[in-house]
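I'd like to ask you about the structure that follows.
Heads up, one of the protein chains got dropped from this complex, but the rest are sitting where they should.
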Amino acid sequence: MPVTLVRDNYGKERVRLVKVTRHHDRHDIRDITVGIRFEGDYAAVHSAGDNSTVLPTDTMKNTVYALAHAHPLDEIERFGATLARHFLGATTHVSRARVEIAEHAWSRMIVGGRPHDHAFTRGGDARRVARVTGMRDGPGERLTVESGIRDLVVLKTSGSAFEGYLKDRYTTLRETSDRIFATAVSAIWRYVEEDVAYNTQWHGVRQLILETFADHDSRSVQHTLHAIGDAVLEQCPEIAEIALSLPNKHHLLADLSPFGLENANEIFIPTDEPYGLIEAVVARAR
Amino acid sequence: MPVTLVRDNYGKERVRLVKVTRHHDRHDIRDITVGIRFEGDYAAVHSAGDNSTVLPTDTMKNTVYALAHAHPLDEIERFGATLARHFLGATTHVSRARVEIAEHAWSRMIVGGRPHDHAFTRGGDARRVARVTGMRDGPGERLTVESGIRDLVVLKTSGSAFEGYLKDRYTTLRETSDRIFATAVSAIWRYVEEDVAYNTQWHGVRQLILETFADHDSRSVQHTLHAIGDAVLEQCPEIAEIALSLPNKHHLLADLSPFGLENANEIFIPTDEPYGLIEAVVARAR
Amino acid sequence: MPVTLVRDNYGKERVRLVKVTRHHDRHDIRDITVGIRFEGDYAAVHSAGDNSTVLPTDTMKNTVYALAHAHPLDEIERFGATLARHFLGATTHVSRARVEIAEHAWSRMIVGGRPHDHAFTRGGDARRVARVTGMRDGPGERLTVESGIRDLVVLKTSGSAFEGYLKDRYTTLRETSDRIFATAVSAIWRYVEEDVAYNTQWHGVRQLILETFADHDSRSVQHTLHAIGDAVLEQCPEIAEIALSLPNKHHLLADLSPFGLENANEIFIPTDEPYGLIEAVVARAR
Partner (left out) sequence: MPVTLVRDNYGKERVRLVKVTRHHDRHDIRDITVGIRFEGDYAAVHSAGDNSTVLPTDTMKNTVYALAHAHPLDEIERFGATLARHFLGATTHVSRARVEIAEHAWSRMIVGGRPHDHAFTRGGDARRVARVTGMRDGPGERLTVESGIRDLVVLKTSGSAFEGYLKDRYTTLRETSDRIFATAVSAIWRYVEEDVAYNTQWHGVRQLILETFADHDSRSVQHTLHAIGDAVLEQCPEIAEIALSLPNKHHLLADLSPFGLENANEIFIPTDEPYGLIEAVVARAR
């Protein structure tokens, strides 16, 4: 029976790396996790067990460590581009090499009121991410660079309503003009062109997400998600498109009436499941 | 600045439900987790905060509980189809309603050598899953039904080699004709038509995955992945396509030479990261 | 200011090891995770930074791999005892060496109706554990051997009530004569003497836990916990004491009344938090 390989990819996930740069007066540290994914002409690998075109995932891992030696890792997007270009050059069989990097933040410790030269505390859960996709393009190559953030957990205690929605026989939710709105924003955005000031862009988008979330008069998670996308595209001409994913971290009002107490929007029960999930991709209209 | 909503979806994740069916001589139990995702014409929700077309995710959750009351839950694919059809009928704004169900296995306890009528032990990590996508199709609707399995952890101690691969300056991996091959198979397959004997199909595919994994003379993870896809499409004419994802759960040979001991492929160090990830979609050629 | 070191311990956690034993007609596999903890005379290590008495935790790890080479790993209690004795002999500074081993079950795969000689599927979440504590005792040493099980998840749909409890102004729970009782049993028991048939004991206790859970007419989690302890001590004269920990995996009755449906103890919502936790140690009275 004839069988077709519709799509395939392979690679290495969770390559962890810490680089210490030892300046004269201070040490800097970068902490990243890298994932690599190859797509290409690998039908014979699958069907015939012919490994002659397979760059082992172990070699991918080694390559990350070796190339990090010379690279400053100052912007994960640039290290991702270096890796993607390298992999396209390493074998002609790969047609598309995708590199994803997550960066774990460390903050320089403050000791005696001054930044310490070699001690750090771990930052929060939010991770900066980059995704660089290198594609073979005739004799050359083409790169797509995306930046993003994962799990930026935010909460506001006012300025969020959910009213006027569709009701049917299974609806029990009460409309509210004032609820807690909590979410873990994940966003990833694509640049119009490669080679922008990635650090500046990233911090700018992060701040726009925070400010829009804080100040938006929210009628729904969708409404705020779109306002964030709007603000980013409005303020950042370098960005072509942004994908946003906002899980609704529900905070249920505790029922204190059995105890003769009124709960004036004060005591909430945060819950992990079930949870609403709202996602969209917003782009600059052409 | 004009902004476009390229794509959007919303829904409820992790709706957990246990149904007890109380037969005369025994109780049956079903334990599922449901996720629901709507796509449709929701631009005004996003841009204008107009909620009039939004079926709340809380209502989705209620609907799962209400519809499970009448449904036997004997095959999760059928319950998924019931939910998908209901949601398409609940609002004209949704154009695509996707329902994902994971089933957590419980085994009837054996007490005094006999199956117990109301006590159970939890099955392993592997979960049966179903994904039903309902799409509006003119005045009617169209359903796509997929079945799958997640995290079926398997290991073989022989019959797995990895040799003859591409080498470059960053390659240090040694070729081996005999390694441990361990993975957590995740697979999802689409049926040619709706309404097959889902339970029979599922158990058949699971057994084919196990047997192919066990007996295949593996030259690489890709090679075995493809052999599994081949076997499933060959044996199951009801299946049109299967997607497979095989993380390589590496087992490194412990270096005992510093202690004057020879490690004849006996003592291994299992590691979680980094790990290789091999994925492909295999279809019946037309 | 004089400061006292009240108590201290150090060691290595999560040493993972898979051993393949290659018999003529089949392979056997053992998959364990080892933790080691030393207590002893380590005041100077702490206060003066004098490392001369410190066996590095890296050496502990190496020792596990080296000693597993010769050991059959047929009973984790015996391998734990081997390690504990070795460590007491490795340095005179350790007064107490505790070794904890968790074993991850693999089941031999059934292919073509027959047990496969080298392919396995991963067992469930429940892990067999052993804890061996070696203590220096004059010129010799003394070992305490404990066996246990972790996360044996069980559920019964009948035979469990919770009534007649204390009520105060904050009580809203309704009494019930028929609820779902689900828990993840963790137990650890101490033997009267070292050197019993550990495998036989372990399987016997596991079966007693299952059968008592299934058949006990439960008035509370405490009531069933105690019945389990009772049964084990009654049936197993080799066991001196058993500690049991039973988290209550609550299953809440879904309220279907808003939808005009009666929920006759059929549809439940399993929840992870908050959860009740019931623990006790039961011993043979002297």
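Per-chain numbering from 1; labels A, B and C assigned in written order.
In this section, contacts are C-beta pairs under 8 Å (C-beta built on N, C-alpha and C of every residue); 3 or more make two chains touch, one makes a residue touch a chain.
What you are looking at is a predicted structure, and each value in this text was computed from that prediction instead of being measured.
*Asks:* Identify the residue among C:Arg16, C:His104 or C:Arg131 that touches the chain left out of the display.
*Replies:* C:Arg16
*Asks:* Considering the whole complex, which of C:Pro2, C:Gly112 or C:Gly140 touches the chain not shown?
*Replies:* Of the listed residues, the one touching the omitted chain is C:Pro2.
*Asks:* Can you work out which residue in A:Val20, A:Ala48, A:Val192 or A:Ala285 touches the chain that's missing from view?
*Replies:* Result: among the candidates, A:Val20 touches the missing chain.
*Asks:* What residues on chain C make contact with the chain left out of this view?
*Replies:* So the residues of chain C touching the missing chain come out as 1-16, 37, 42, 45-59, 61-63, 66, 90-91, 162-168, 170-173, 218-223, 225-226, 229-230, 233-234, 241, 247-248, 272-285.
*Asks:* Give me the chain A residues in contact with the hidden chain, please.
*Replies:* Those residues of chain A that touch the unshown chain are 16-22, 27, 29, 31, 62, 65-66, 68-69, 106, 109, 111-112, 116, 118-125, 152-159, 180, 210-211, 213-215, 251, 254, 256, 258-259, 261, 263-271.
*Asks:* Identify the residues of chain B touching the omitted chain, counting contacts across the whole complex.
*Replies:* Touching the missing chain: residues 169-170, 172, 258-259, 272-273.
The rule is short, and it goes like this: only the chains that are shown with their structure count from here on.
*Asks:* For chain A and chain B, let me know how many angstrom lie between their CA-based centres, rounded off.
*Replies:* 24
*Asks:* With chain centres defined as C-alpha means, what is the inter-centre distance between chain B and chain C in Å?
*Replies:* 30
*Asks:* With chain centres defined as C-alpha means, what is the inter-centre distance between chain A and chain C in Å?
*Replies:* 38
*Asks:* What residues in chain A touch two or more of the other chains?
*Replies:* Residues 170, 172, 272-273 of chain A touch two or more partner chains.
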